[in-house]
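The complex is shown incomplete by one protein chain, all other protein chains being positioned as in the whole.
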Amino acid sequence: MTLDNRDNMDNDVGAKSVGAVLVVGGGIGGMQAALDLANSGFKVYMVEAKPAIGGAMAQLDKTFPTNDCSMCIMSPKLVECGRHLNIEVIPNSEVTGLDGSPGDFTVTVKTRARYIDPHRCTGCGLCAEHCPVSAARDAFNAGLSSRPSVYIDYPQAVPLAYTIDRETCIGCGLCENICMAGAVRYDDAASTRELNVGAIILALGFEPYDPGQMAEYGYGRYPNVVTSVEFERILSASGPFEGRVLRPSDGDIPRKIAFIQCVGSRDRSCGNEYCSSVCCMYASKEAVIAKEHAPGVEPTIFYMDMRSYGKGFDSYIERAKSEYGVRYIRTRVADISEVPETNNLIVSYEDEVGRVVTEEFDLVVLSVGLEPPKSAAGLARALGIELDEYGFARTGTFDPVETSRPGVFVCGAMQGPKDIPETVTQASGAAGAAAALLASARGSLVREKTYPPEKDLRGKGPRIGVFVCHCGINIGGVVDVPAVVEYARTLPHVVYAERNLYTCSQDTQKRIQEKIQEHGLTRVVVASCTPRTHEPLFQETIREAGLNHYLFAMANIRDQCSWVHMHEPELATEKAKDLVRMAVARAALLEPLERLPIPVKHSALIIGGGLAGMTAALDVARQGFEVHLVEREGELGGHLNRIYFTLKGEDVQERLRDLIRRIDGEPLIHVYPGCVVTEIAGYVGNFKSKIAPVGGGIEAEVEHGVVIVATGAGEFKPDKYLYGEDPRVITQSELEELLATGKIQPGSRAASTGTGRTFVMIQCVGSREGERNYCSRICCSEAVKNALRLKAADPEANIYVLYRDIRTYGEREVYFQRARAAGVVFIRYPEDEPPVVEPVAGPEVEQGGKGKPVGELRVVVRDTLLGSKVAIPADMVVLAAAIVPNDSNRELAQMLKVPLDDNGFFLEAHMKLRPVDFATEGVFLAGLAHAPKSIDETVAQAHAAAARACTVLSLEEIRSDGIKSEVNKARCSGCGMCVDVCQYKAIELDFKERVAKINAALCKGCGACAATCRCGAITLKGFTDEEILAEVNAI
Amino acid sequence: MKMNQEGEWEPKIVAFLCNWCSYAGADLAGTSRIQYPPNVRVIRVPCSGRVDPLLILKCLQRGADGVLVSGCHPGDCHYIAGNYLARRKFAMLKRLIEYLGVEEGRVQFSWVSAAEGEKFADVIKTVTRRVRELGPARKLVKVREMQGGAGASL
Partner (left out) sequence: MSDLLGVSGIMSGIGGMNNWKRDSDVNGAAANEAADRVAQDIRRIARKLLSDGEVDVFIGYGQGTLPSRVTPVFITRPEDADALIWDARCENDLVVYLPGIEGKAGVVVKGCDGRALARLLAEKQVERDRLKIVAVECAGVIDRKSVKRDGGNRVHLHPSCQVCEERTAPVYDFLAGGATGPVVPGGPGDKSGSRDPFGEIREFEARASEERWNYFSQEFDRCILCYACRQACPLCYCPECFADRATPKWIGKDRALSDKMVFHLGRAIHLAGRCIDCGACVRACPMGIDLRKLTRKMEKDARELFGYEAGKAAAAGALPLFASFTREDPDDFIL
C-alpha cells in the first residue's frame, strides 16, 4: 500500500463501523490475530479451509530454536480460540466475495459439506474405528499413512469434530448407524452465508513446495527421499511411526540422513527465486531431534548459505554441530540416485574446492521451500488485493501488514516466507491495525464471559483428580505414564486418576470438567509440562466447572523430568511419581482464592521514539488511548534519521517526516523529547513513572496502564580494518549517507573523499564473533542495497562483498540475485581467517586536499572458492557494523523487572509464541531493543506491541492474581519488619491495633513478608507454609 | 533412603526455585534437552525471598540429602529485591548450620536466570555431585519411618 492510500484509510472509515473482523486462516497467525482482537473487544469470525484450525504448526514436531514441542505451545491458543465466546470458528470454508468499504464489509463465505454435524459430534471416534475404508491418503501425515474415510486430522483438533471424505467414502452407512450422537449427515450440502465485518485479516499461511517437479532429486520415485514436512511427521509422536525415526521403504532406522537445502527456494528454474527463510533452521532442528530420537543417526545438511539470522539461531547451529554432531556441507547437491537393492541413495555434490564427491545415505530429506497457498490467487481476485510476482500479498516496507485494499490486512507466510515468531508478530500487528480502524465500534458486538457460581466446598474434604499427560512421546517416551497413574491412585485424597495423550487438548478439557462433576472432585492435579505456560489453561477449565482457579496444582514431569532424564527412564519415572505425590500433597491443602478487580489506567508509556516507538504510539492513539512517548534524543526518529532508502527503493526520510507529522497531529500523544524514564512503579493497569530530562531534574510524573519498550539498539563501532584510522574505511550506514547526500559520485574520484571505483564491503564486523555470537540480520541486505545503488549510479564500479554467509532471507534474496547479475562480486571468507585491510606503498595520492599523502588501500582475503588469497586494491572499504544492545538496557530491565538475554537484548516472554510480550504483565517490546531486525519487521513488531498493549488498555478492569499475603491479627506482634521488607509499600502498621495491614491491590505476592515474619502472622495465600511443607514432607 | 536399580544410594535433593528466573531456567534446560541427574525435586515458589530459613531446616529434618534455593541474579528480581533479602538470610543460615556441624554443601544457593538453561543443569550437576560425595544426610534428620509412603508429616 502506498503512503497515499494509507492516509485514505485513516480517514475513510465512514459513518458505520462494524465491531467484527474476519480472519481468513486458522493457523498460528490467524489464531493470534483472532485472540488479540477478541480480547480487545471485537467479534471475530475465523474462516478455515480445513476441517480444523491449527495450520502448519499443528503438523510440526518441535520448533526451533528452543526445541519446544509445537503442539504443546500451540495447544493453549487452540483451546482458547475454540472456546472463546467472541470467536466463531467457521471450518471447511472459504471466502468467495467481498463488498463494501473499510469499516463495513460484507463477506461471502462458502462452507463445504462436512457430512457430520460439528455441533453434535463429540469426537469420540467410534465412526472412524468402524469405517471399512482404511486406505485414504492421510494428508495431515503428509501421505505417509492412511486413514478411514471418516476422519479427524489430529487428536487436539478444534473443532473436535469428524469429517467424511466423500471421495473415498463408499456410503455403507456404518458410521451413521454407530454414531450415538446422531451427527452423521449424508445429505449435507455446501452452504453460503454473508458476514458483516469491519475489517479482514488474511492469514492463509503457505504451502510446501512440491519437489516432484525436480527430477534430479528423485522425489516420488525413490521411497527414501522424503520432504521435510514428511520427515517432521516421521519425528512426531502422533505421526505415522509414533516418533520413531524410520525410513519409508523398509521401516529400518536410517543411520545416515542427508538434508538437501533450498529445494524450491533460491532457484530460478522452479520460479522461486526467493529464500524461504526457515529451512536452514528447521533442517537443523529436524537433524537434532532425529539424533535425539535415534542417537545412532548421522545427519548431514547440504546447504548454500547458513541462514541462521534470527535470535539465538547461530548458537543453535553451533550446538547442532558441537553437541549433536550434525555435519554441515556447503554445496549444492547436483543429483540423487538410488541403489536399487537397498533403496539407499547416492548423493553427488561438488565439495568446496570443486571436486565431485558421491556419498551414500539411508534417507534423504528435501528441505522444501514455502510457497503461497494455491488458494491465494483466487482469494486475491475475490478480495481485490494485489499479489507480488511470486504470489505473496504485496505490502510496503513501512506497511508490512496492509494489503493494497484498505481494510484488508495480511500476516504470516502469506505476506512472504517467515517463521513462527515473525508470523505471530505480524498477526498481532494486523490485529492492531484492524482494531485501530474499528476503534469506534469496540465492544459493540461482543459478549461477556460468565462463569457458573463457584461450588461451596466448605466442609467437604479434598477429593483430588489427577490427570497425567503423555505429551505424545515427550513424556510417555521416557516416563512410564501408566505406572504414574496407578501410583497416583494410591495417594491420599486421590479419588480419580487417568492419563491423556495430550492433557491440554480441548477434548481433555471437556473430560476434566466431566470428571469433576462425575467424581465430585474438589481439587485437580495435572502432571504434564510447565505451569508457566499451561497453568492458566487448566485453571480456566476447572473454573468453568465451578471450581475456584486456585484449587489446582501442577507437576512438571516434562520440562523438568522426561526431557532432562531421557536416558534414565526408571529414575525419571520415580521422579515423576515423587512430583505427583508432592503436587497431590499440596493440592489437598489448597484453598479457594479471590481475584480482586483492579481498574486500568487507559494510557501507555512508550520508551523510545524511533520507528518502533512512533509506530506503536500512533497505533495506541488510533485505538483511542493516551500515549506518553519518551525519546532520549532531542528529536524523534532514532536510527531512521540515518537511513535514506530501503531495499525496495522507498524514500525513508519522506516516511519519517510523515510519521512525525502524524504524531504532531495526534492530540492523544504527548512527546517528551530529550527525556528518559527514571522510575517505573506499579503493575499492569496501574503504573506510575517519572520522566526526566537527560541532564537531570523532573519533567513529568505519569500514570499509565502499560509500557512498551522500544529503546532500539546501537551500532558497533568497528575496532579493526583501519576504521577510524583511514577515512576511506567507513560503515555501511556512513556509505548510505554519502550516497544519499550525493557526496559519492561513483565513476570519478570525489575530491572530498577520494572515492574511486572499487568498493570492498566486509560483512560480519562485530557480529558472529567473540561474545557477540549473534547475526545482526540486516547487514547482508544493507550491503546488497548499497551495492545496487552504487551499481545503478555507476555500472562500471567494482564492488566486492566479502561475506561468511549471505543472509538475504525471504524476498530479499531477489535483490541479492540482482546484485550478482549486476556484477557485484561476492567472495566468501573463512570464519577463522577474516580479511585484512592494509595500506600499501605505491603511488601516493593527495588525500582530501589536506596534503597528507597516503598509500592505496588493499584488502587481502582468502577466497574459499578459489582456496587461495586474493588482494583487492580498494578505493573504499565499507564495513557492515554489528547491531549492539544499548548499555542502558540493564538499567531499564531492572526498573521494569524484565530479563535480558545472553547478548544484552531484551528477552521476550516466549521466543515462539509471545514475541512482543514480557513475562511481566503489561510490559511489551518492539524493535531493535528485542533483537536486530529490518524496518518492515520493526514496524510489524511495533504494531504488534501496540495491539497487545491495547488488549490491556481496552479493559475497564483486570483481575489481579489471588496470590496475596494476609495478616493474622492474633499472631501479629506489630514489630513492623514486614513493612520494612515490602518493596511495594503494600504493608503498613496500624498503630492503634498494633498490627500490620496489607493493601491487597499493592501486594504482588512475592512472599518476602511471610518469610520474614517470625510470629508466623503473615501467610502468602497460594504458597502457605503448610502447602510448601506438604511438598517437603512428600519428598 | 532411596536406592537405584544397582542398589546404590540415590541422593534426594529439594530445590526451591523462584518462578520467574530459576524455574524458567529449569524449563529452558528441559526444552534444550540438557541432561542432568534426576535427583532433584523442585518446589516452585514465587521468589527466593519467600523461602523462610525454617523451610530449609524442615527439608533437612525431613531427610533431604541436599537443599538448593535458586533465585534471580542480583538486580533481576521480579519483585525488586526479594533475592537481596533472601541473600542475607541465606548467608547467615548457611554459616549457622555449617557451624553447627552440618556438612558444607548440604545446603546451597544459586542464581539462575530464565536464559540460563545450561547453568541450571550445571548447578544441579554440581549440587548432586557434592551431595553424593557427602553421602546420605544424617545430621538433623528426624529418624522416623514413613507410614504408607506418602502424606506422613512430621
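Order as written gives the chain letters A and B; numbering starts at 1 within each chain.
By our rule, a residue touches a chain if its C-beta (ideal position, glycine included) is under 8 Å from a C-beta of that chain, and two chains touch if they have at least 3 such contacts.
It should be emphasised that the depicted structure is a prediction, and the values quoted were computed from it without experimental measurement.
S.K.: In the full complex, which of B:Lys12, B:Lys58, B:His78 or B:Arg132 touches the chain missing from this view?
M.R.: B:Lys58
S.K.: Which listed residue, A:Gly391, A:Pro693 or A:Gly974, touches the chain dropped from view?
M.R.: A:Gly974
S.K.: Can you list, in ascending order, the chain A residues touching the missing chain?
M.R.: Against the left-out chain, chain A lists 970-977, 980-981, 989, 994, 1012, 1014-1017, 1025-1026, 1029.
S.K.: What residues on chain B make contact with the chain left out of this view?
M.R.: Contacting residues on chain B, toward the hidden partner: 53-54, 57-58, 61, 74-75, 81, 84-85, 87-104, 108-111, 123, 126-127, 139-144, 153-154.
Note that in this section only the chains that are shown with their structure count from here on.
S.K.: For chain A versus chain B, what separation do you get between their C-alpha means, in angstrom?
M.R.: Comparing mean C-alpha positions, chain B is 33 Å from chain A.
S.K.: Please give the residue numbers of chain B that touch chain A in the complex, ascending.
M.R.: Against chain A, chain B makes touches at 2, 4-5, 10, 12, 14, 19-21, 23-24, 26-38, 41-47, 49-52, 54-55, 58-59, 62-64, 75-82, 85-86, 89, 113-115, 121, 149-154.
S.K.: Given the complex with chain B, which residues does chain A contribute to the contact?
M.R.: 66-68, 292, 490-492, 530-532, 556, 558-561, 563-568, 570-572, 574-575, 578-579, 581-582, 584-585, 890, 893-894, 897, 899-902, 907, 919-920, 963, 981, 983-984, 1004-1008, 1010-1012, 1020, 1023, 1025, 1028-1035
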